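Please find one structure pasted underneath; my questions will follow.
Now for subunit A:
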Amino acid sequence: MADALTRSMRASHVLVAILVIASLIFAVVGAALGDTFYLRLGTEALIFAGLALSVDILLGYTGLLSLGQALYFGLGAYVSALVLMVTPSFWAAMGATLAVAIVIGLVGGFIANRVRGVFFALITFGMAQVAAKVVYNTRALGASDGLIGVPIINVNFGFASVSSASPAGFFVLTLAFIFVLYALSAYLLDTPFGRLVIALKANERRVPFLGFSTVTPRLTAYVIAAVIAALSGALYPMLRGFVSPELLFFTTSGNAVITVVTGGVGTLVGALYGGILLTVLKSVVGSYTEHHLIVIGLLFMIAVIFLPRGLMGIVRPAIERMLEPRAKP
Partner candidate 1 sequence: MLDIHNLNTHYGTSHIIQGIDLNIDRGAVIGVFGRNGVGKSTFLKTIAGWVRPSKGEVVFNGERIDGQTADRIARLGIGFVPEDRRIFPSLTVEENLTLGYLQVPHRSGADNNAALQRIYRRFPRLLERRNQNGTTLSGGEQQILAMARVMIGRPKLLLIDEPTEGLAPMIVADLFAIISEMKAEGCTILLVEQNVRQALKACDRFIVIERGRIVQSGDSANEQDRTTLMNTISF
Partner candidate 2 sequence: ADPIKIGVVTPLSGTYAGIGQQVRWGLDLATKEVNAAGGIMGRQIELIYEDEEANPSVAVQKADKLFQVNKVDFLTGTVNSASTVAVGQVAERANKLIATTVSFADDITGAKCSPNVFRVNARAGQQSAALAAWLAKDKPKAKVFFLGPDYLMGRSTVAAFKDAAEKSGASSLGEVFAPLDSKDYTQYFGQMRAARPQVLYTSVAGNDTVRLFSQMQEFGLMKDLLVLGASGTVTAQNLPAIGKAAEGFATGVGYSDEIDTPENKKFVEAFKAANKAAPDLYGADSYGLIYAYKAAVEKAQSTDTDKVRKALEDLKWQTPQGEKTLRAGDHQAVQTMYVVRVTGGKFMTVGQVSGADAIGPDTCPRF
C-alpha cells in the first residue's frame, strides 16, 4: 500500500524529471544557437529556485514561514565571493559556504526556533534585517557597493571541467547542483525523520507524546534549509561576478516566498517551477512596462486566493492519479 505522502512525492519526482529534461534540451538548443543571455538568465532562475526550495522546506513541511531566508542566501554569496577572490576554487568556495552555513544556521535556528508561527516569520525577518544592515555598513565587505571583480573560475570534476563563463556549461552545472539539492530534500522528507518534521507542522504538541523530541527535528530542518539557501547563494557570484547587499534584503526573501506560493507550497518541485516562471515573467513583463510590480503583485494575489496550492497544486494531483494504478498491484 503506497502511503499518500509518498505518492505525492513520487508525483513531484515526475515533474522534476520533466523539468530536467526540458532544461537539458534548452541547454543544448541554447548552446547550439550560441545564446548567452537566456542560458545565464536560466542559471539565475535556478539559483533563486534553490533559495525558494529552502523556503518550501520550512513553509511547506515544517510549517514555518521564513521572511528572512535571504540571510543565508546572501551569506553563501558573500562567503563564496570572498573565497573566490582569494583562491578561485569552486570546491573551496562551496566547502567554506557549507561550513559557515551550518554554524550560522545553528545559531539562527537556535534563536528563531524559540518561537512559532507568526513570530517565527518576524524573527527571521528581523535577523535578516540586522544582517543586511551590518553588511551594508561594513566597509570591509564593500558596504553599500558590494564586492565586484569575482574572477571567472574553472570547476574541476577530475574527469571534466566547466568554466563559470561558459553559459551552457555553467547552466548544466547549476541544474545538476539544484537537482541534487532537490533530491536530497525529497529523500529526507520521506524518511521517518522527515515525517516527524511534517508531524510538527500538523500538531506540534502531540509529537512529544509519541516519544520524539521536537527540538532536534525542527533545528535540523532549519539548518538544512539554511544550507540549501547558502549553497544556492554561493553560485551567484560565480555567475554574475559580484555580490551586493541587496542579495540579503527583504526583496530577495519576499521574492522567494512569492516563488514558492505561486509554484505550490509543500511540493518542493513547485519552488523550481515557480522560480523559473517568476524569472521569465519578470523579464518579460519588465520589458513592456515599468509598472511590473502591479502585474507581479496581482498575479501573486490571484495565486494566493485562487490557487492555494499553487501551480503544482493543480498539476500534481493529475500526475498522482496517473501513478495510482501502478502503485496498486
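In picking the candidates, the idea was that all candidates are chains of the complex that A comes from, given by their letters.
Note that a residue touches a chain if its C-beta (ideal position, glycine included) is under 8 Å from a C-beta of that chain, and two chains touch if they have at least 3 such contacts; residues count from 1.
Just so you know, these numbers come straight off a predicted model, no measurement behind them.
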Among 1 or 2, touch partner of subunit A in the complex: 2
Sites on subunit A touched by candidate 2 in the complex: 35-38, 40-41, 44, 136-137, 143-146, 148-149, 165, 240-242, 244, 246-247, 251, 283, 286-287, 290-293
